[in-house]
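Please read through the structure below; I'll follow up with questions.
For this view, one protein chain was removed and the others were kept in their places.
Labels for the chains are A and B, by order of writing; each one numbers its residues from 1.
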Amino acid sequence: MEVPRQPIVEIKNLNKTYRRGSQVISVLNDITFDIEEGEFLALMGPSGSGKTTLLNLIAGIDKPDSGSVRVGEVEITSLSETELARWRASHVGFIFQFYNLIPVLTAFENVELPLLLTGLSRRERREHVETALYAVNLSDRMDHYPSQLSGGQQQRVAIARAVVADPTILVADEPTGDLDRVSAREILDLMERLVHELGKTIIMVTHDPRAAEKAHMVRNLDKGVLNNVLS
Amino acid sequence: MFFLKLLFRNAFRHKLRTTLTVVGVAIAILAFGLLRTLVGLWYLGVERSSATRLVTRNAISLVFTLPISYKDRILQIRGVKSISYGNWFGGIYADEKHFFANYAVEPRSYLELYPEFVLPPDQKAAFLRDRKGCIVGAKLAELHKWKLGDIITLKGTIFPGQWEFVLRAIYKGADKSTEERALMFHWDYLNETMKKTVPRRADQVGFYMIGVTNKDLAPEVAVEIDRTFKNSLAETMTETERAFQLGFISMTEAILIAIQIVSYVVIVIIMVVAANTMAMTARERISEYATFKTIGFGKWHIGGIVFGESLVIAMTGGIIGALLTFPAARWFEVELSQYFPVFSVSPFTIYLDLLAAMGIGVVAAVFPTWRSATIRIVEGLRRIG
Partner (left out) sequence: MGIPYSYSIRNLLTRKLTTVLTALGMALVVFVFAATLMLSEGLRKTLVDTGSYDNVVVIRKAANSEVQSGVERLKASIIETQPEVAIGENGEPLLAKELVVLINLPKRGSSKPANVVIRGIGAGSLLLRPQVRLVEGRMPKPGSAEVIAGGSIAKRFQGGGIGETVRFGMRDWTVVGIFDAGNTGFSSEIWGDVDQLMQAFRRPVYSSVIFRLRDSTEFEGFKTRIEGDPRLSLEAKREKIFYAEQSEGMAKFLNILGMTLTVIFSLGAVIGAMITMYAAVANRVTEIGTLRALGFQKGSILATFVLESLFLGFIGGCIGIFFASFMQLITISTMNWQTFAELAFSFTLTPDITGKSLAFSLIMGFAGGLLPAVRASRMSIVEALRAT
């Protein structure tokens, strides 16, 4: 039984085009849909379908040509660059395909990064980081550099970094794309736990069918148009 | 601070590249400092000269002399406190490689006019008593290991013959800028010898040094002296000692300017090298900067990271270069003492060194900083490594 609540992400009439030389290519075509809080959504589709673009727009790292994106009360499409940056710091956690950890920082310091944008004291930051690393099961590798960690471990650090500031939504772009089968399963299990145990909302772009299986809801994006496929 | 930690770690991430750049900057700053010191040397004479002493010489050029009879007439001019005189001797010791300044002066009045030459009273008295005596600067005496009582022989160029002098006194400079590498002897000795050998060259002085009662009167006194001797057989040209030295310098101005230009070219060259390093480094890290932006860091943060790294590298090289300047200057002073009697590095040069290093860091960072700070996140993420 579902209790009706305000969707955490509301997207209305989203349009995005790209220029390539003199050509104008339409990537997203009048997209409208909602995402509920606590949902685990997979966005799938052939390459070039615009799923990553849609993800970027939801996460506030790109701006649409027209339309609106509302994430938890905030109309992010109307924010300036500076305001968007500030918003992202506390509202979005991003997980990348290639982890994108900073090589000269230890696991601990990588996870600490988003907290530097808050007003927390050193001690408070330490507590949060340790909690996050504990949640992803990497407390014993806090002082290791990314080069000393396996792919799966690096992605776990990345996830810890993504959740440490307690963001409103988590956004993942092909999180298992660079992992072997065992590590991929670990990561997906972790993400599932984040949703079930901590009530996080995850929007994931993937073309890995096993990843899609873990999600609650799958949407297909094809040539910039959204379909619905319930899983 | 976290920021500094990040800067330093980033800077030394690429050890080889950073080391090469730091070495390059260090060499450039070293060269810059040494060149500036070289230029400063030229002006050393100006620093030492005073605005209360006037130099009177033949208006045609230094090659011509003035009669000794002018002395009494100059003394009568209002504002003149004291007067001394002398001739540039230009004698050679041993061989031309060991060049040092030597001249004949009227000893008592000259030493009075130059209080910055400090001699022990007993040595001074010995010098004044002995007409064949000479005084020598402390650094010069040290260089040639001369002791009191030694006989120093100079081969005359302008005044031919072998001239022997007895070292009667060694003078030290009152402050650091006073040079201690000259030899001075009695004008009377020169004159008496000339009277015997080439009488027509006797009773002639190369220059008069005049002390004025009041510094502000100096220009008036100069004009008055020249007016006195206008239209006489030997017209005079009088100017402050400082103006006189500056006049000399302006004659070799072209070289000075060239050296100064070159010192800046050094900096420009290394700026180009450093800019190259930073451009490469920034380009390789675009995806990292995009990640920072994704997390929520703004373009000022990113700019700061790039800029800061450039400064760290440049300042490290700059400090090393500045520190190396001291032993290098020492080497110049010792090995090339013939050309550079004094090669001391002034604090101002060190400040300029560090400023130049900072300049290098800034200029090298400008373009990469701008590029990285304004990169669109989406584009930056696309570039992997």
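We take it that contacts are C-beta pairs under 8 Å (C-beta built on N, C-alpha and C of every residue); 3 or more make two chains touch, one makes a residue touch a chain.
Bear in mind the structure is a predicted one, so any value in this text is a computation, not a measurement.
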Among the chains presented, those that the missing one touches: B
Per the touch definition above, residue among B:270, B:320 or B:356 touching the missing chain: B:270
Listed residues B:4, B:20 or B:355, member touching the removed chain: B:20
Selected from B:31, B:141, B:167 or B:212 as touching the chain missing from the view: B:31
Residue numbers in subunit B that touch the chain omitted from display: 16-17, 20-21, 23-24, 27-28, 30-31, 35, 59-64, 90, 92, 155-158, 160, 200, 231, 233, 235, 237, 247-248, 250-255, 258-259, 262, 265-266, 268-270, 272-273, 275-277, 279-280, 339, 385
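Operating definition for what follows: only the chains that are shown with their structure count from here on.
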Residues of subunit B that touch subunit A when the two form their complex: 2, 6, 9-10, 13, 287-288, 290-299, 376-378, 381, 384
Touching residues (chain side subunit A, partner subunit B) in the complex: 56, 59, 61-62, 81-82, 85-90, 94, 96, 98, 100, 102-105, 109, 112-114, 116-117, 161
